[in-house]
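What you see is the complex with one protein chain gone and the rest in place.
A, B and C label the chains in the order they appear, each numbered from 1.
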Amino acid sequence: MSGNTFGTLYCVTSFGESHGPAYGGVVDGCPPGLALEAADIQKELDRRKPGASRHVTQRRESDAIEILSGVFQGRTTGTAIGFLIRNEDARAKDYAAIAQKFRPGHADYTYLMKYGVRDARGGGRASARETVVRVAAGAIAKKWLAERYGVRIRGYLAQLGPRSIELRDWDAVDSNPFFCPDPAVVPELERFMDELRASGDSCGARVNVVASGVPPGWGEPVYGRLDADIAAAMMSINAVKGLEIGAGFAAVAQKGSEHGDEMSPEGFLSNNNGGVLGGISSGQDVAVSIALKPTSSIRLPRRTLDVKGEATTVATAGRHDPCVGLRATPIAEAMLACVLMDHALRHRAQCADVTPPLAPVPGRKG
Amino acid sequence: MSGNTFGTLYCVTSFGESHGPAYGGVVDGCPPGLALEAADIQKELDRRKPGASRHVTQRRESDAIEILSGVFQGRTTGTAIGFLIRNEDARAKDYAAIAQKFRPGHADYTYLMKYGVRDARGGGRASARETVVRVAAGAIAKKWLAERYGVRIRGYLAQLGPRSIELRDWDAVDSNPFFCPDPAVVPELERFMDELRASGDSCGARVNVVASGVPPGWGEPVYGRLDADIAAAMMSINAVKGLEIGAGFAAVAQKGSEHGDEMSPEGFLSNNNGGVLGGISSGQDVAVSIALKPTSSIRLPRRTLDVKGEATTVATAGRHDPCVGLRATPIAEAMLACVLMDHALRHRAQCADVTPPLAPVPGRKG
Amino acid sequence: MSGNTFGTLYCVTSFGESHGPAYGGVVDGCPPGLALEAADIQKELDRRKPGASRHVTQRRESDAIEILSGVFQGRTTGTAIGFLIRNEDARAKDYAAIAQKFRPGHADYTYLMKYGVRDARGGGRASARETVVRVAAGAIAKKWLAERYGVRIRGYLAQLGPRSIELRDWDAVDSNPFFCPDPAVVPELERFMDELRASGDSCGARVNVVASGVPPGWGEPVYGRLDADIAAAMMSINAVKGLEIGAGFAAVAQKGSEHGDEMSPEGFLSNNNGGVLGGISSGQDVAVSIALKPTSSIRLPRRTLDVKGEATTVATAGRHDPCVGLRATPIAEAMLACVLMDHALRHRAQCADVTPPLAPVPGRKG
Partner (left out) sequence: MSGNTFGTLYCVTSFGESHGPAYGGVVDGCPPGLALEAADIQKELDRRKPGASRHVTQRRESDAIEILSGVFQGRTTGTAIGFLIRNEDARAKDYAAIAQKFRPGHADYTYLMKYGVRDARGGGRASARETVVRVAAGAIAKKWLAERYGVRIRGYLAQLGPRSIELRDWDAVDSNPFFCPDPAVVPELERFMDELRASGDSCGARVNVVASGVPPGWGEPVYGRLDADIAAAMMSINAVKGLEIGAGFAAVAQKGSEHGDEMSPEGFLSNNNGGVLGGISSGQDVAVSIALKPTSSIRLPRRTLDVKGEATTVATAGRHDPCVGLRATPIAEAMLACVLMDHALRHRAQCADVTPPLAPVPGRKG
């Protein structure tokens, strides 16, 4: 193990580098009998794909997935699902100019200090291109959760740089290149991104993800909490620096009489808990919000060191997303899906024979 | 497994309930030869202990630890360290009035839905009293990290309800019951807590934790990131609803030219990364901030359901912390210590033979 | 982790040393609602207890178990079950004479080379007294397996030194101090042990364990095989040097036409597979056989080294089992129970929704 597998029962193992021959993964633990074909995964990969608009990296990748095992006659067999996504448009020479320099805010320094090996080509293993594997694994989890439990997982861009965005229309999310849930704001976002790109700088973003239909009872006490596993999964996404569940940091200034979600026969009256109480799902929407930092590879020159420790400056000319957050929505959805599926399996392992003494309390309406 | 063990190589297993006979734990993976006696752990437990001021629960527990194994002639042997902390002041009858009612914001509902079992006495396994085990395990990790690598881990109260607190004096932190790093603010905090307690309500808090002296290279790429494991560890603490590393949510509104920490021969020029880049420690201070929600057990009446699903109201008369965040500082320090020790061991397993090509870049001064 | 936890979903964590204050353990993952009290575990501990006959160590331990958590009002709650067994009759001074010498065949040399620490008192962590924790964990697993799936797990002494023993009467097993399934042989075994003890030497043993009623489908392909996990569990018992499942080593000389168990509508016609095919339970009896080496602590003098590497001789005068295999039957049963329960939970996690297309084929009659 050096960190490339996650999950306890729904396990995802990932490999690949940005400029190597391919990315690939192994999903182990998927129940047998799930209808699955490459197209089910491809549609999620296409949502994450680079080159889909002028606002993201112009690297051209089809991100076509090949399923290598674990599916027979259109159904999962219960054995390991191996898959492969070839890299098609790697341009290692783009990195010649920065091969000997650290980029401020980039992992190139820490990887070198850890491994003593420098693979400057496109970030190597640290590239956000690795998230293609997560999206593939998440696509399978999403499908199973939807078919087996009616769980629906959706996300959207909640802030771009300084601009907050309200959730006005779920249907709008997939109709613009920002996953923006407010169509009226899209032109402003386009202008913002055009100016940002022209300036050679980058910006951060906030992405919200919501899972609806999660039954109460998923999660484990103390360390194996559902929210702890969600936190790890989200923080493992490239560029994430913060995370909230439910009220998040707003809970600091709340009173207990305000924060604690009251219950009535009609259901919960609010959702400050964000769908998790004591580490176990409450049956309300699981609501997660993440902060993504600005891309570290920018065209503006910055003070840095070279690999010998000498002072220099660096500016990055390669193809990069000026805002990694723009493509983060399907990734965050995928990670949430994987964690929920893992806990669904863990829950029924231990508690398959439990009959709770009352019916689930409905989540807050609206 | 149902969530009561954490860590890959420095493993902590916990058991116990608030009103059962005892809490206990097993620390597995500690290197042999560490000088260790009960007093080393006790001093950290005493920092977390209930009843230490009028602002926290008045339950009287000595929290005296008994080490049962893994230490011989004052040194760790390398085998499992078992320890026990007896409960002394459990009052199960306090819970008679609420035995049949859910407390808004409490885990009593989700535990019942998961396990079909109701142990209303003091929260059962969901009680924050479980953190006594974490603090014990963290005390061992702190000691080893300090002696072996010179790592120092400290925390403080950064916000109480609506009141932000600046870090003015590390030495002040342990001289007041709030872990407040600004002595001038303490009287105000006391008034605030007195009023809060009188009102029967509770409030949230923010706690910051910092680890200094962490060498670059700890952490693993992709899923086993140092920050991902920190996130899980922090989110597993009772009442935590949000978490930031480095710039955290402020990174959303930053430009890349502002966020990326520049490097010079004198060291990093800022620490927006919070000590972690690409999931691997950068050698800068590891800086973590967590949001704790207000206590759910309050004296004010609230709308809720009973265990049959009937509408009722509940008010909690037992002994409770009006702000769990007040005692969270040593807990958060402990969790950070455990994660760092785990990654120290994981790092040297894989990379013991690595010699990085340059000396570590110093962290930002001041 | 340093090896003191096992199991994926039914997890057992163990601590304690032979001459420390106590042994204890944590069972995590037990389903909620199982009726459980200390007496359920105590009856299995009493089967393993030292001092029960003149043929085993004369150390006097009541091995009384205290359950510390995870059980409320006589039922498991689904949270971690912590338990403690105090040591009562440790005599550290017995070990003064051998404190500086390695015992041939003992782990004292390897522990010292690994940890650099020497705890000569009674073998420290390497003592077979640790198996008290396994038997406790196994008692819970046995009870759950019996009540939930009708699985029955039994073992017996199949060979003592050179003397093979036939399974003639399951009911006889618990009526003699050898777990001997052939009452007619018991007097011979007593004479053998009396002479062995008088000689100052020790001997090996073979123990067979059988689980009946295991449904087909438990186990996982490739690495997580049921038989692989059984092998690890058995080999982790002190003194075990070999293991067979089903036909075992006899399969080497069998032809395929002889080994492959034919099937008929009345059931399997033989059980060479030992209840496992392709790592998955076949529904037949799971049949395991283990080889236990002779005790290394003997009164006869032997050539050895002291801790400085100087040549010397050693003879061990303390209280020791002349044949650890005599008390191994309940231990082996316990390990098999833990592995089966773990796989029962793992199986239903992934395959809870599977309906096999045919009814289970019965195991071989008689």
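Here, a contact is a pair of C-beta atoms (placed from the backbone, for glycine too) under 8 Å apart; a residue touches a chain by one contact, two chains touch by 3 or more.
Worth saying up front: this structure is predicted, and the values here are computed from it rather than measured.
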| item | value |
| --- | --- |
| Contact residue for the chain not shown (choose from C:R47, C:R125, C:K142 or C:R327) | C:R125 |
| Option from B:P31, B:G267, B:G309 or B:P362 whose C-beta touches the chain left out | B:P31 |
| For chain B, residues in touch with the removed chain | 8-9, 29-33, 78-80, 148, 221-222, 345-346, 348-354 |
| Residue ranges of chain C at the interface with the undisplayed chain | 1-6, 8, 12, 14, 102-107, 109-116, 125-126, 130, 159, 161-162, 201-206, 216-225, 227-236, 238, 241-265, 269, 272-274, 276-283, 291-296, 298, 300, 302-305, 307-311, 322, 325, 346-347, 350-351, 354-361 |
| Chain A residues touching the omitted chain (full complex) | 1-5, 7-11, 13-17, 20-24, 26, 28-30, 32-33, 66, 68-70, 72, 75, 77-82, 84, 114-117, 119, 124-125 |
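In this text, only the chains that are shown with their structure count from here on.
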| item | value |
| --- | --- |
| Chain whose average C-alpha position is farthest from chain C's own | A |
| Centroid distance [mean C-alpha coordinates] between chain B and chain A, Å | 26 |
| Where chain C touches two or more other chains at once, by residue number | 8-9, 29, 32-33, 78-80 |
